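Partial complex: the chains shown occupy the same locations as in the complete assembly.
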Amino acid sequence: MPNTHPCKLVVLITEKALEEKLADDVMHLGAHGYTVADVRGRGSHGNRAGTWDADRSIRMEVLCDANTAVTITTHVEARYFRHYAMVAFVADVGVLRPEKFAG
Amino acid sequence: MDAIALFFVLGFAARLARSDLKLPAQLYEALSIYLLLAIGLKGGMELAKQSPMDVLPQAVAVIALGIVIPLVAFPILHKLGRLDRFNAASIAGHYGSVSVVTFAVGIDYLSARQLAYEPYLPLFLVLLEMPGIAVGVLLARLGGNTGSVRWGPLLHEIFLGKSMVLLAGGLLIGWAAGPKGLAPLEPFFFGLFKGALCLFLLEMGLVAAAQAGALRTSGAFLAGFAIVMPILSAVFGTVVGTAIGLSAGGTLLLATLAASASYIAAPAAMRIAVPEANPGLSITAALVITFPFNILVGIPLYHYIVGLIHGS
């Protein structure tokens, strides 16, 4: 019997230059935390191989409730999609200690 | 060709040949931190021997040079090259700022030929890093309802960006500690300098070749600009260096600084301050064309130009 509670996982993959801004944004928009990993990749902005400053990418993961997930994705869509290399997706997951991530 | 430049060529050739050679990302970061600190320390140490009053008027002239270059570059890019305001301004900002590694290669060029220069020239490197970027941002934001400049974050990015902190911090520490205080640091910060520079150039060669594909889309105009603009800036630098009374070697270094385009500080600042600009264009121009042009062809050419104008 699962001991988890439904929660959203928002994942943002984007330029490293945005790391601090995004971190501030998601905290202001209601998230209670986030996790960041260094990644490399390819997309519509070409190959971002991560070997020097300008082509480094990050992957930010945010566990939050459904409303915050919409707020965050709407915000990054409006604010960053046009001018930055960025991909965003949302998954349904089950968390332990749901109170850590809600409202 | 200098050993140092050969490392760039090795990296460039390896990447073009699709070798899997890569420098670890954190080694690149570590090397750039090291180079910035070392140059700052060296300059600060020499500055300690100088009277500030002698350097002040020169410093003002050098800052003016950093403001003029992007103001000249912008109309060339915008009117002549038909680049939109954001891209023209961003590229102009890159060329207004400077490349630390090009400067280091310039110093190496002088040492190999045993030509003297004012040893406090790294101060000018620090002074030139910032004004060009600020002018570039202003050009993007002024003249048109293209949004106002948010000066807070921009000044923060410029003055507290990592390259500024390391260069200026090194300068201050070098100045405070003086030659005697730095003596035990010499083997690390000065003895290893050229070797570290070689590794960094190897990486720059790899990066430049990886970006070279973007040349096809960026167009012939930009390629031409990336060669003509440094020469033009070098002439400005030579004139200013001669006017403020620098030695021939010092003038050549100032010309090299003027000719160089930033690919560390400027891209970082522009990405935040002028997101509308396509970083591919400015990086292709600054790193794929101007940087190798300067270290392979430019510096000897500017040496010749300095010989003509400076006349010593």
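Of note:
When the chains are written out, they are named A and B in that same order, and each has its own residue count from 1.
The criterion applied here is as follows: a contact is a pair of C-beta atoms (placed from the backbone, for glycine too) under 8 Å apart; a residue touches a chain by one contact, two chains touch by 3 or more.
Every value quoted in this text rests on a predicted model; they were computed, and no experiment measured them.
Although the view holds one copy of each protein chain type, the assembly as a whole is A x3, B x3.
Operating definition for what follows: only the chains that are shown with their structure count from here on.
In this assembly, the C-alpha centroid of chain A lies 34 Å from the C-alpha centroid of chain B.
Chain A makes touch with chain B in their complex at residues 15, 17, 21, 38, 46-47, 49-54, 56, 83-84. Note for the complex: chain B touches chain A at residues 22-23, 25, 28, 203, 206-207, 210, 214, 263-264, 267-268, 271-272, 275-276, 279-280, 283.
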